[in-house]
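In this view, the complex is presented without one of its protein chains, the others remaining in place.
For chain A:
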Amino acid sequence: MAGVLAGAVLIIVWSVAPFLWLLRSSLSPSGEMTRVPISWWPETVTFASYADLLAALFAPGDGTTTAQLIALGLQNSMVVGVVVTVINVVLGFAAAYGFSRARGRGWSMALNGLIISRMVPMFAIIIPLFLLFSRVGIYDTYLALVLAELAVTLPFSIWLMKSYLDTIDVELDEQALVDGATKPQMLRLIMLPAARPGVATAAIFTFLTSWNSFIFPLVLSSSPTVMTVQPQIAATYSDMRADYDVLFASTVLACVPPMILAFILQRQLTRGLLSGAIKG
């Protein structure tokens, strides 16, 4: 038993300590962070960087300070994430229902196409998307980012929701149609509630993926009014004159939404991961 406890403590320390070090650094003034030898306990605790970031979030400037740049990035991530999630739920759920109920060679081939698309790494499409979006004139817009995120999230959402819908008896939808419900009504009133855990899981996974996405916005956006928070943090990180305290506070803030979602998702997590990996 003591061994098991020690092991659990080890897992906790290993998982949490690096993040705690970031948190601690985000609460120290820059001068204290760059002192040698380093001190393990903070002498001064300051929330100044968080205050800067929050102020910039509510009164976004033109992106002249690091805090403003990151605040814009956080807002952009939120916009792109929400739009991608809504499209995933609406288009993806309809498609998932269709794939779950459709019979016929054509549809099963389309379904296989979806499975294959789960294996396409984003590196395969990043260059063509960049060239394409530049040519069409939507490079560095929300639209470009939304479309790119859809490429990786939509097939996964469809798969996830389909695997839930597969467990719902076909008799249920037929009965509803026979009783005079229209198709959209049946989908909304009968199927959506029945498949709610699957839809919620797909939505959360979509938002998580989009929020944490780095390479797409890195390549497909350039101005602070469009670029999401991940490439913005990366740019700040590689800037030699970076305000490290603001950088670390930004990183902590950028970790908050995914952590909350992961916590909510705990129960569904493994099922989602499994269906994403095995079926995908």
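To be clear about the criterion, a contact is a pair of C-beta atoms (placed from the backbone, for glycine too) under 8 Å apart; a residue touches a chain by one contact, two chains touch by 3 or more; residues count from 1.
Following the convention adopted for this analysis, contacts and distances are computed from a predicted model.
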| item | value |
| --- | --- |
| Protein name (UniProt record) of the chain left out of view, among "ATP synthase subunit a", "Aldehyde dehydrogenase", "Sugar ABC transporter permease" or "Ferredoxin" | "Sugar ABC transporter permease" |
| Among A:Leu27, A:Leu129, A:Leu160 or A:Val246, residue touching the chain not depicted | A:Leu129 |
| Touching residues on chain A - with respect to the absent chain | 1, 4-5, 7-9, 11-12, 14-16, 18-19, 21-22, 25, 33-38, 40, 87, 91-92, 94-95, 97-99, 101-102, 107, 110, 113-114, 116-117, 119-121, 123-129, 131-132, 147-148, 150-151, 154-155, 158, 171-186, 189-190, 208, 211-215, 219, 230-231, 233-234, 237-238, 247-248, 251, 254-255, 258-259, 261-263, 266, 269-271, 273-274, 277-278 |
